[in-house]
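Moving on, here comes subunit A:
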Amino acid sequence: MNSVVKRAGLDTAHGVILYLDDVTVSFDGFRALNKLSLEIEVGELRCIIGPNGAGKTTMMDVITGRTRPTSGSAYFGQTMDLARMSEPDIAGAGIGRKFQRPTVFEQHTVFDNLELAIRMDKGVRRTLFARLDSAQRDRIAEVLRLVRLQGQENRLAGLLSHGQKQWLEIGMLLMQEPQLLLLDEPVAGMSDAETARTAELLNELRGKHSIVVVEHDMGFVAEIAQQGKVTVLHEGAVLAQGRMDQVQADERVIEVYLGR
Partner candidate 1 sequence: MSSNVMFSRPAWIAVVLVAALAALLPVLHLAFPPGHALHVSAYAMGLAGKFMCYALAALALDLVWGYTGILSLGHGLFFALGAYAHGMYLMRAIGRDGVYQSDLPDFMVFLDWSAYPWYWAGTDSFWYCLALAVLAPGVLAFVFGYFAFRSRIKGVYFSIITQAMTYAFMLLFFRNDTGFGGNNGFTDFKRILGHSVTAPETRAVLYLATLACLVGALLLCRWIAASKLGRVLQAVRDAESRLMFIGYDPLRFKLFVWTLSAMLCGVAGALYVPQVGIVNPSEMSPANSIEIVIWAAVGGRGTLVGPILGAFTVNGLKSWFTAAFPDLWLFALGLLFILVTLFMQKGLLGLLKRRPAAPAAPDSPASPASPASAEGAAKSEKEAA
Partner candidate 2 sequence: MQARRTFVTRIAAAAALLAAGLPAYAADTIKVGILHSLSGTMAISETSLKDVALMTIDEINAKGGVLGKKLEPVVVDPASNWPLFAEKARQLVANDKVAAVFGCWTSVSRKSVLPVFKELNGLLFYPVQYEGEELEKNVFYTGAAPNQQAIPAVEYLMSKEGGGARRFVLLGTDYVYPRTTNKILRAYLKSKGVKDSDIDEAYTPFGHADYQTIVANIKKFAAGGKTAVISTINGDSNVPFYKELGNAGLKATDVPVVAFSVGEEELRGVDTKPLVGHLAAWNYFQSVKNPANVEFIKKWKAYAAAKKLPNAASAVTNDPMEATYVGIHMWAQAVEKAKSTDTDKVIAAMGGQSFQSPSGFTLTMDATNHHLHKPVMIGEIKGDGQFNVVWKTKQPLRAQPWSPYIKGNEGKQSM
């Protein structure tokens, strides 16, 4: 089950890269996801909002293979059944995930972090004999620039600021050249300046990858969603969907989310 580099089998014929169909996840009775259905189109930047416990993270878990749906199906493209794949396979297939709390390899340099993430055969033997070629070095340099960490490459990741760690993590995702990027609260705990730069970064990425952003910060969402679709989750199901202004107008949303 070597994770393969060429995106074998990713078939986006119908322009849809991710299908969630009637996905239900329940932990001892509690339904974290309740018949959630969702489609992400190729190249789309989708924002997902929702109060705590709406099931955002669980949804991420289902997509990345950490949690198996109790019922329903999750497909990557037309053919890949995410419910049957292991985390590494899914990652290899082209789904990158950024966690809520930034997780990078704190004991490694920024450079090593990116190098580890680089898109290649990640089996044991290949890793043991791996050597960096110039193309890969260029790629790393490029990403460094993209996530605004040039000049930091030899620092230990553990020494980076919170925001920088977030970016580094995004950078690692980019090194994987994923088709689909899942970003869990990318600006949580960031200063306004950092938030702004992150927004820029996402806007640069728009179109190059399909991106799903889960976020609380409405301002940020408004900034990156632009005319794109915004989905509101509530109690594990889609409550509303549409352009930001539509969603914000929807009184059910106001009811549960903006809460008053």
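On the choice of candidates, all candidates are chains of the complex that A comes from, given by their letters.
Following the convention adopted for this analysis, contacts are C-beta pairs under 8 Å (C-beta built on N, C-alpha and C of every residue); 3 or more make two chains touch, one makes a residue touch a chain; residues count from 1.
All of these numbers come straight from a predicted model, not from anything done at the bench.
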Interface partner of subunit A in the complex, by touch - 1 or 2: 1
Touching residues (chain side subunit A, partner candidate 1) in the complex: 1, 3, 64, 66, 86-88, 91-92, 96-97, 99, 103-109, 111-112, 115-117, 119, 122-124, 127-131, 153-154, 156, 158-159, 169, 172-173, 175-176
